[in-house]
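One protein chain omitted, others in place.
Each chain gets a letter, A, B, C, D and E, in the order it is written, and its residues are counted from 1.
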Amino acid sequence: MMHIAVVNVNTSRGMTEEIRRAAVAAASDGTEIYATQPHFGPESVEGSYDSFISAAAVLDVLAMLPAQTAGVVLAGFGEHGREGARELLDVPVVDITEAAAMLAQLLGARYGVLTTLQRCVVQIEDSLRTAGLLQRCATIEATGLGVLEVDTSSRSTLDALERAGQRALEKGADVICLGCAGMVGAAEELGARLGVPVVDGVAAAVQLVEALINLGLRTSKHGPFATPLVKARPGWPPRA
Amino acid sequence: MMHIAVVNVNTSRGMTEEIRRAAVAAASDGTEIYATQPHFGPESVEGSYDSFISAAAVLDVLAMLPAQTAGVVLAGFGEHGREGARELLDVPVVDITEAAAMLAQLLGARYGVLTTLQRCVVQIEDSLRTAGLLQRCATIEATGLGVLEVDTSSRSTLDALERAGQRALEKGADVICLGCAGMVGAAEELGARLGVPVVDGVAAAVQLVEALINLGLRTSKHGPFATPLVKARPGWPPRA
Amino acid sequence: MMHIAVVNVNTSRGMTEEIRRAAVAAASDGTEIYATQPHFGPESVEGSYDSFISAAAVLDVLAMLPAQTAGVVLAGFGEHGREGARELLDVPVVDITEAAAMLAQLLGARYGVLTTLQRCVVQIEDSLRTAGLLQRCATIEATGLGVLEVDTSSRSTLDALERAGQRALEKGADVICLGCAGMVGAAEELGARLGVPVVDGVAAAVQLVEALINLGLRTSKHGPFATPLVKARPGWPPRA
Amino acid sequence: MMHIAVVNVNTSRGMTEEIRRAAVAAASDGTEIYATQPHFGPESVEGSYDSFISAAAVLDVLAMLPAQTAGVVLAGFGEHGREGARELLDVPVVDITEAAAMLAQLLGARYGVLTTLQRCVVQIEDSLRTAGLLQRCATIEATGLGVLEVDTSSRSTLDALERAGQRALEKGADVICLGCAGMVGAAEELGARLGVPVVDGVAAAVQLVEALINLGLRTSKHGPFATPLVKARPGWPPRA
Amino acid sequence: MMHIAVVNVNTSRGMTEEIRRAAVAAASDGTEIYATQPHFGPESVEGSYDSFISAAAVLDVLAMLPAQTAGVVLAGFGEHGREGARELLDVPVVDITEAAAMLAQLLGARYGVLTTLQRCVVQIEDSLRTAGLLQRCATIEATGLGVLEVDTSSRSTLDALERAGQRALEKGADVICLGCAGMVGAAEELGARLGVPVVDGVAAAVQLVEALINLGLRTSKHGPFATPLVKARPGWPPRA
Partner (left out) sequence: MMHIAVVNVNTSRGMTEEIRRAAVAAASDGTEIYATQPHFGPESVEGSYDSFISAAAVLDVLAMLPAQTAGVVLAGFGEHGREGARELLDVPVVDITEAAAMLAQLLGARYGVLTTLQRCVVQIEDSLRTAGLLQRCATIEATGLGVLEVDTSSRSTLDALERAGQRALEKGADVICLGCAGMVGAAEELGARLGVPVVDGVAAAVQLVEALINLGLRTSKHGPFATPLVKARPGWPPRA
């Protein structure tokens, strides 16, 4: 049994459950998904202030993962913290931002990202640039929906995604990444509407972390992701 | 049963068999590997002249894959042809160059590639640049071994790989990609010697193509990878 | 007498003749043009599948050029194979893609490329990126015409080129490259309509290869363009 | 009286005091420096795990700055959090990483950064890339000293800085940035030894934030740095 | 008393006076502004021909600055010559192009530049690229006004700036740089109209050169900005 932890980056239990279901659906037989969320922080992450609080809160959770955890998915699109998680853990860590962009690059020539609010666009661009995955990104398009407004069972959410997707295709994308963990249920319907592959980051990341585990690959401890130094960190973690 | 075709890009049967074994070892239960090779072309691909002949020869083979093929691995590191394969086929196509670089990027901060002859370095650099994966490549180091000289059961091959790997670490790499399909057997031993993750492209690509198939994702036909137009191609394919 | 081979990349005899006439018109006194075409492959190259078949077919032709050939023009815009040709031959090899972009860069600040189908745009972008000539490219605009539909004696072709050219100027281009060997006859009329220099790649490449020959310069054999290694290439070339 | 808050990113009181003294020395007459530090987190920040905890802890402190604060200096070189601070606050926020690189770019053609441990190099590179200031960085050189080992009154620290500085000059730098807030006292001596300008980030940032305040400029609230949305953030801040 | 020379790059006395007033307004107490202009050259700089004449004329003026000059502002947006000035002088030299872009990068995520004529756009882009400051530039928008037509006391100038500014915001800018020394009086009104920070280069440069002087920093003489070699320069300077 392969145990994978999927970490929602916000404190909304509903969204953790949604992400869990998507991860379970994407996981292979024999994979056990453990979905969790931070002990503190914003109920939705929309912007860098939230994202940096969330990054620390996620690192807090990662320090207490079940012992059998063989790999981790960070389920926040464009959010901060992945390099810290790779330092903290020896097991593979996959960020849904990278995962979605990578699979998209295997399926098309240029990918587009659909996100929530306009204010998140630059942060996603910066995240992809740091990850070395920006070159083949044609555009990042905002739907105008807040994270908690995204409801992939509603027509208005799907319509907003379709409009943003059409703009992405017009700008040269031939494959679409869902740029928010909460959009996870829209992939199939949106793909049918747009006629192009739609990659959900949570599903992509679950598959990628399984791939790394299957190949026995673990995070490099030779360079910047070496284990954090032993030192005093007063007041951390904040619990208790 | 998931059927994956793994295409050696040269006409050396020994190497096809070696690649097949590596692919089988990397594949999940329930995956059937079909290893094949071109009907014509160089017995080893070292340089662009060979690579372009091989690209056409690989496209020739891809046109006649078994009907049940659900995904394809192109097993030539830094070789040409992937965009043509993505046009020709609807099923996912994963190039071992991209696959190795992607998994490496999930494991470390900067990756290094070990290749055969010095003459191949620029071609690999160009392949990674076109793939949008060059930014986090620290260096591409040649071992000085020709493709058919690589023998991962011999000490001298492993020593040459270790020396090239050490140079890569000194230039900032913290994870290593094996930059030749024939190096496939060296990953474990080299990882032990260097103390960093070593990613073999064939194994990486098998896992990635399985991931795409598991998620029901297929190549985009909306953009440049649309099916080739119907037209006269006299003398093609060259067989019989 | 300076002998220059101009290689059409498709198997359309009409287009070879058209290219030959353009090359002769662009050549200096004392230059003899030898126009040729592949022995196999697509009658028009539109996309990467065609382009990779064509690359191999062109390499096949290049191996049998007349002995007195002093330089070669590859007459396919954005097509693959130039690095292979530079390995195979000692004489200078000029790709019309590079040639057009270079001369354009000497005439204006930002150039635009007009091509045939939308599906070719990314391939041309990738070709210019690999050639290190993308930075000053303002845009690549498709006319929507297939390669064999381009008829520079017809008003509708010229109108389509003018419309695409206007879009390029609006996006910042101040010089235009004709991005298809078949557009060769449109340079003068299009220049008059748009009021900017229009560079035809075949003419540019003929002049550049003459320049290299005049200066006694030949392809470097010190690096990646060293002569292909002697090895078995069963079934290659495909003729006979 | 202009009130500027200077925020040490770690919880070492000694370092806060050192930074305070440097800020006071760099400040103009009429500027009041308020030096502070996080309520929780690592006593030194060396790597991304520490840096992300610190980023949240710094945001926590920034939410409770004295009302008269007219500008903020983030005194962690290459650390995370600046975009979040710019969202949270209306007053100008200057990161010492950007400040040092900017002044260096006004003084020389290519700058080098001296940092503490090798593990910090990639993080600084990523920070400069995100800030759009990497192009003119010749190199980032590690001294091998931990943050709390840096003692600019000791000969061994100065010798280590000089050695790293010499390596930077050999790689093309003609101006040096001190890449750690704790190196603040070494600028003058190191400049004398190396014969090039040495820019301390804390001093640079104090001057830059004064410049912004003098010109009446405040953080843009039109784009991604708009004030964080009102929402539930359970358990945040962690105090009380 | 700190003496700063502000050099208008054209020979229009009215503009020198306008720039002087802006510099005085931006300078701190205790700073003395010495505004000057070339002895020869264009009355307005619009394009590279003017810009290169102006660069030499500015270098001529810089060779005769008052002895007490502690720093220099080059008051031409996107104009040539800054590297030459840095060679000639030991005191800090700040170009308003760099100054505006730097302060803008501290205030927002992406900046836009408003300039005079369309023909100046590429030159400004090239200047920012050479300065290593182009990455975060969202767009450069022309108002269509010639340098001497810009009259920041007129409604039509302000309206033209507002229209260009709106286009910049639509393309992703969240902070605006005034891309012409003559726009210096428009910052406040334009900021009010657009709702974003507006950075005037002259004011920014005065503050930056003060900052460098305050910190005792001078131009590096170790690298390419070493003092010009002693040699014959017949006919230079052109006065007599």
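What to note about this one:
Definition applied: a residue touches a chain if its C-beta (ideal position, glycine included) is under 8 Å from a C-beta of that chain, and two chains touch if they have at least 3 such contacts.
Since we're looking at a predicted model, the values are computed, not measured.
Note on the undisplayed chain: of the listed residues C:Ile53, C:Leu88 or C:Ala109, the one touching it is C:Ala109. Although one chain is not drawn, the whole complex shows that of C:Glu18, C:Asp50, C:Glu79 or C:Asp174 it is C:Asp174 that touches it.
If you put the missing chain back, the residues of chain E touching it would be 11, 39-44, 46-53, 55-57, 59, 80-81, 83-84, 86-88, 119-123, 126, 129-130, 146, 223-226, 228-229, 231-236, 238. Residue-level contact of chain C with the missing chain is found at 26, 28, 83, 92-94, 98, 102-103, 105-110, 131-136, 169, 172-175, 194-197, 199, 203-204, 207-208, 210-212, 214-215, 217-220, 222-225.
Note that only the chains that are shown with their structure count from here on.
The fewest steps needed to get from chain A to chain D, moving only between touching chains, is 1.
Interface repeat of D-E: among A-D, A-B or B-C, the matching pair is A-B, sharing over half of the residue-numbered contact pairs. If you average the CA atoms of chain A and of chain C, the two centres end up 43 Å from each other.
Under the contact definition stated at the top, the residues of chain B that touch 2 or more other chains are 83, 109-110, 172, 223-225.
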